[in-house]
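Submitted below is the structure of interest, expressed as structure tokens.
Note that one protein chain of the assembly has been removed; the remaining protein chains are unaltered in position.
What follows is chain A.
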Amino acid sequence: MEVPARLAAVAERLVASLGPHSVLTDPAELRTYECDGLARYAVSPGLVVLPETTEQVVETVRACRDADLPFVARGSGTGLSGGALPRSDGVLIVTSRMRRILEVDLDAECAIVEPGVINLAISREVSPAHYHYAPDPSSQQICSIGGNVAENSGGAHCLKYGFTAHHVTGLEIVTPDGDVVWLGGGKCRQSTGYDLLGVFIGSEGTLGIATKVVVRLVQTQQCVETVLAAFEDMASAGEAVSAIIAAGITPAAIEMMDALSIEAAEQAVDCRYPDGAGAVLIVELDGPADDVAAELAAVTARCEQSGAFELRRAADEYERGEIWKGRKSAFAAVGRISPDYIVQDGVIPRTALPEVLADIAALSERTGIRVANVFHAGDGNLHPLVLYDESVPGQGDAAEEVSGAILDLCIGHGGSITGEHGVGVDKAKHLPKMFTADDLDTMQLVRCAFDPAQRCNPGKVFPTPRLCGEVPRRGAAPHPAQAAGLAEAF
């Protein structure tokens, strides 16, 4: 049967079992879902299904299995690597209607939520009890927890608190075959057997669909201090970061912005960062009051020694919000100073920051493509914003090249091509620069165990997915005796 006929049959089956309001077939409605946060890639899905329960996800996945159609899961669609890019020959399973917080268990310091729950909603729910959910991607007001699981998302506070993988202790998943399986310890922080939970988190929707998520809740700290430090240039700010880390301090966050991103933020949200700043650092410390007081004194001293010409300490929650406003709005703000831009996501060892920033500046100079730098300085996660104008012939391609060259710089310094946005479709071609064919082959053994038919988000992450029936390298090497010319293989 042709793909359209199979899609139609699946639509009919799901309309019958889920109801017509959960199945979208109108081409105009389908187009709403043609891309996620990365608009450069757009594909109209063959069919969109909006399940409300695990059972409905199971029914949808089984319908795909029976019709041999691929499927892609999508949360809020805020990923920036095309990880939730639909397939025209497949089904897009949107979890946005699965947004119930099923249970909050403060004794066990955890909550069980559905995948469509918005990241920030969890913290809002438990903040009266002085708890929060720690991973806080910049898009936390809109991104879903299911998407966070798929991408192993982080945010500004990863440096101290870790990523999604550190804060999710259990997952109910629907496997590519339509079975419901629990991974991890559930409400327990440790589990028995292989850490399938750990490998599922960050697998970008290629191993199954999470339908329930057990998240750890973290007690809100006694005290928080936020300091904005202004420097004349990026080098001095970078020096301050190294000095803070060398002093044995682990801030909750250290964020850095360069002159161009400060300019953009000023234009967009009037954040009033100090005049003449070539770089700003936002350092946040949290913990018991006396610890934070000691660390604040040390951080202030290190910043001054590194050349900070102005230090602002937030006196209250309002001022803290003001300091963060510029940083949190930086991506969107860049739209004020450039018609188009690419948000890149690479990671370098922190000590390579000065060199990499100089290389990015040189790259920018050589190509005439402006690059604004905003990043999580504590963990070396860069977010260069590559600015261009699509209406200028060739500039889009040039920006793409600069963007790719920045990833090469990251790899060259022993870093990574993604710290939180994922590989998706956008960076699949870069993955072989980080990993050998054997490395990728080994990773795909996991895929073969979970999804031998390659139905689950195919074409993402890995540049050349292999069929699970093939075993290209296994046992291919000659026996050592044979290699040494001491024996022959017959």
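Assume contacts are C-beta pairs under 8 Å (C-beta built on N, C-alpha and C of every residue); 3 or more make two chains touch, one makes a residue touch a chain; residues count from 1.
Assume contacts and distances are computed from a predicted model.
Its UniProt record calls the unshown chain "Glycolate oxidase", which is the correct pick from "Electron transfer flavoprotein subunit beta", "Branched-chain amino acid ABC transporter permease", "Glycolate oxidase" or "Acyl-CoA dehydrogenase".
Shown as candidates are A:S203, A:S364 or A:N457; the residue that touches the absent chain is A:S203. Across A:T250, A:Q267, A:T300 or A:S329, the single residue that touches the chain missing here is A:T250.
Only one residue in the set A:I122, A:A165 or A:I323 touches the chain that does not appear here, and it is A:A165. Residue A:D291 is the one among A:E34, A:D291, A:E355 or A:E400 that touches the chain not shown. Interface with the hidden chain, as seen from chain A, comprises residues 105, 107-110, 130, 151-152, 154, 158-159, 162-163, 165-166, 175, 181-183, 185-199, 201-203, 219-222, 242, 245-246, 248-250, 287-295, 298, 347-351, 376, 379-381, 414-423, 427, 431, 434-436, 438-443, 445-450, 461, 473-475, 477, 479-481, 484, 486-487.
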